[in-house]
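Here's the structure we're looking at; comments come further down.
All protein chains but one are shown at their positions in the complex.
Each chain gets a letter, A and B, in the order it is written, and its residues are counted from 1.
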Amino acid sequence: MAEPRFRRDGAWVGASVPRREDPRLLAGRGRFVDDITLPGMLHAQFVRSTEAHARLLAVDLDEVRAVPGVVAAYTAADLDLADITALLDRPAHEFVPTAMPVLARDTVRYVGEPVAVVVAKDPYAAEDGVEAAVVEYAPLEPVVSDLGALAEGAPLVHAGAPRNTLVDVSLFATEGIDDVFSEAHTVVEVRTKTGRQNALPLETRGVVADWDDRDEQLRVQTCSQVPHQVRTVLARCVGLDEKQVRVTVPDMGGGFGQKCVVGREEIAAAAAALRLRRPVKWIEDRRDALTAAFLAREQRYTVRAAFSADGEILGLDADVVCDMGAYSCYPFTAGIEPLMASAEMPGVYRVPAYRVRGRAVTTNKAPTAPYRGVSRPQYVMVVERVFEKAARALGIDAVELRRRNLITVFPYTGVNNITYDPGSYLESLDLCEKTLRDEGWFSRRSDENRVIGIGFACFSERTGYGSGAFAQRKMQVVPGFDISEIRMDLNGTVSVTTGTLSHGQSHETTMAQIVADRLGVPYDRVKIVQGDTDRITYGWGSFASRSITIGGSAVAAASVKLGDQLREIAAHLLGGDVESAVLEDGGVRVGSSWLSYADIADVAYLKAHLLPKGVGPGLAATASFDVGGDGTFSNATHGCVVELDPGTGGVEILRYVCVEDCGVAIHPQVVEGQARGGIAQGIAGALFEEVRYDDAGQPLAPSFMEYKVPTAREIPDVRIEHLETPCAFTENGAKGAGEGGTIGAPAAVLNAVNDALRHTGVELDDTPIPREAIFRALEVS
Amino acid sequence: MIQLVELVVNGERHDLAIEPRRTLVDVLRHDLGLTGTHVGCEHGICGACTVLVDGAPARACLIFAAQVEGAEIRTVESLAAPDGTLNDLQQCFSEHHGLQCGFCTPGMLMLAEGYLAEEPEPTTEEIRDVVASNLCRCTGYQTIVEAIDDCATRRRAAFQDRLDRSAS
Partner (left out) sequence: MKPAAFEYHRARSVAGAVGLLTELGDEAKVVAGGQSLVAMMNFRLARPEHLVDITHIDGLAEIRREGDTLRVGALTTHRTVEKAELGDFAVLSRAMRWVGHLPIRTRGTVGGSIAHADATAEWCLLAVLLEARIVAEGPAGRREIPAEEFFLGPFTTALEPDELIVELVFPHPAPRAALTEYADRKGDFALVAAAVDLDTDRIVLGGVGPVPTVVRGGWSSGAASRARAAAAADSLDLRDEPGISAHYRRGLVRTLVERAYEEAARG
């Protein structure tokens, strides 16, 4: 792969070219937030609540200010910042907003909530200062579970949220659905609880902020997936205009959703920098990252499904409760998980009747943010368990039962009012099953001396939510579009902006490939500009598998516009007709004549008098892109083979196969990397990771000793097979590829474990799967 | 209290006056400006700070700089040639897409560099065991194992080639 592999003649899209990001990252010459040092820079750390729920009686920082090396220490009252509030356009019975103060003001609502910020000459002194703070609490009874939150007479986390409920929506409710259930041949029920997880970017959150007198700007360098949204919230909190804040994003060590919301600490650190007129750096340490950062995924499902005797699914009736912790995140709100689950649950199956109630409850735990897949890993797991249970009840092979119910005719408009664009739902299932069969896993499964199970997961994933799709969620700020500005410089090199930004996804490479194809220049002549609110008109950042679908489309559209400009100028200079001008070999051909881009740029910048009438100087274009309709759906089938150890309850994944279809893969190696990494995170959720709390709301996983991130020993090699159903309405035929791996893995793993337990009569539906439960199931048998 | 510490990093001698509580990784990054080595957990589990101490991979977050006076420290900055040309291990990581965000990468590289120097003929399973020392949140590890495996194979082939040539 040192040499680019071309997919088709001359095309960059589809080639696994060397990544532009690699040389600096491999040489240790990347620039992450903590690598930035500014003259006179100070270091912030936070005094954090040690109580899960309490009135804040007093915060005494006098001793803190006396600690050697401490420069300043501030409480909420000292900084006087506006709260962070995220809104949905929904009525009060469906949505209750929360005001998240930058520093806790009168109440603390989770252990780890920032109470005061300490600024010191180095991070060691900052921690010395934090230790010296004296905080007086009047403890209140904590709410530490979803059931506790909903219980009659439960203490309230927010006075304005009765029954601790922030979101409560009932959707769809197909007419006659109760009759469907009462008349059905078979009804199965799945009850599932999934563990709270941490998205866990290996680089923790962080910021360097300083006030620049010359630019009259607060310059904020932070590892955020959403720099423009950080700018808006920061400007609002500290009382500056948007143009007085510049947010840039350096190299970023992963995000996975945790960094696509606006945090409190970066605002507090920036406010301190503003007040002190000195650069302030805050780097979250791992203990805080594990206990006080945004979390995700703690959900409870009660789902019933009705089936006919021959295995046709007739209805789905679901209740979803998501434990969103102490506050709504900006901009998505606490609705992110229940609304995703409610809208999308029928998934790849032809479900004729559907009813769902989705709720977000608030508890005294660290708040939540979107995390790779957002609810889809959970509801896909639940629906795939539904099919496994129904298959057993009906005596039909589970794969065959799926085949009978998969959507096969596209476009398909579901009971959830979503129109699915074409995909390879059935083909991916067939290929996945065949692959495992050909590899001999089904015969190994029958070995009576071993406890082996095979599990599948079928799913599709809406990627590239456009403004319309997000508007359906009724967010008050509606993400969706992307804007790209492209410019060609004197020697014919190209720079192009994207409002998305890479934190591992390789935009510098893949976006350049897209431009390279549109303009006919090598991809290393294209520079991608990302993550800078001053240089990018507006952007929604990278999340929800939107970068290539939406950002890549905007980049392509801008490239085409620039190409048109180049053609127009060249046609004029060569005395030909614009219609006959074509981009070719790094220049424009008009009939038998050819002008290089450098020659055209020469005219556009240095000899503007030669330009055609009506064409201004310079070579630049702007284009935007939005996904109309319901977006585009990637799909995949995952197959997993596990072996259980009856002596310990241990689980080993013997084989993992992923058959995925994300339309046109811009860079197949990158797509595979996304799939593998996603699968690893899905396995982590199924088998290893959980953020637990005790009854007092104290977090029980403050280190990597307790929060068990799987290693190379636990994560298997993954065989990936590609199918390609190009998307008809994105510019490159691409669909999103960022989240699918994570979505399919929990279902495949859980189904495989249950398949291995098939002789025991025990079914396990909660994650992470307790090894003790496996041990006990096998012990009895 | 300030301690005078003499450190040898990537063959270069540095004289430092530091608080003894400063960990090696903080000294490398913030006193010497070698920011290639990363900080991921500060309790020895993630391995983002892995460097070589006298040739052996070690957690720079679990060592006080004052403790390694007299040792040879090597960091990721020592791998590429001065003109920026990547070494064979770095090249293999790139070719196999053994990195995405790149945050764990310096630690993985130094882990592998130290290990392959000690064990030039590892099996894939042995490599997997060693890679399990460090955390990566992006790749799922497979391509990291493949990259190290490929590098080991290439180094063995190159070694054999040198033997053959000196024999002929």
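Basically, contacts are C-beta pairs under 8 Å (C-beta built on N, C-alpha and C of every residue); 3 or more make two chains touch, one makes a residue touch a chain.
A quick note: this is a predicted structure, and the numbers were derived from the prediction, not measured.
Among A:127, A:141, A:602 or A:766, only A:127 touches the chain left out of the display.
Within the set A:105, A:444, A:527 or A:708, the residue that contacts the chain not displayed is A:708.
Which of A:110, A:633 or A:688 touches the hidden chain is settled by the complete complex: it is A:688. Touching the chain that is not shown, out of B:29, B:59, B:97 or B:137: B:59 (per the contact rule at the top).
Residue positions on subunit B in contact with the hidden chain: 1, 3, 19-21, 23, 26, 42-44, 47, 50, 53, 56-59, 61-64, 66-67, 70, 111, 114-115, 129-130, 132-134, in rising order. Residues touching the missing chain, restricted to subunit A, are 123-124, 127-128, 131, 285-287, 647-650, 687-688, 694, 703, 705, 708, 710-711, 713-714, 771-772, 775-776, 779 (touch as defined at the top).
Basically, only the chains that are shown with their structure count from here on.
In this assembly, the C-alpha centroid of subunit A lies 30 Å from the C-alpha centroid of subunit B.
Those residues of subunit B lying in contact with subunit A across their complex are 19, 21-22, 26, 29-30, 33-43, 45-46, 48, 75-77, 79-80, 84, 86, 90-91, 93-97, 99-106, 109, 128-129, 131-145.
Those residues of subunit A whose C-beta lies close enough to touch subunit B in the complex are 1-2, 16, 18-19, 21-23, 25-32, 34-35, 37, 123-124, 200-204, 251-254, 256, 283, 285-286, 503-506, 669-670, 672-673, 676-681, 703-705, 709, 711-715, 717-718, 741.
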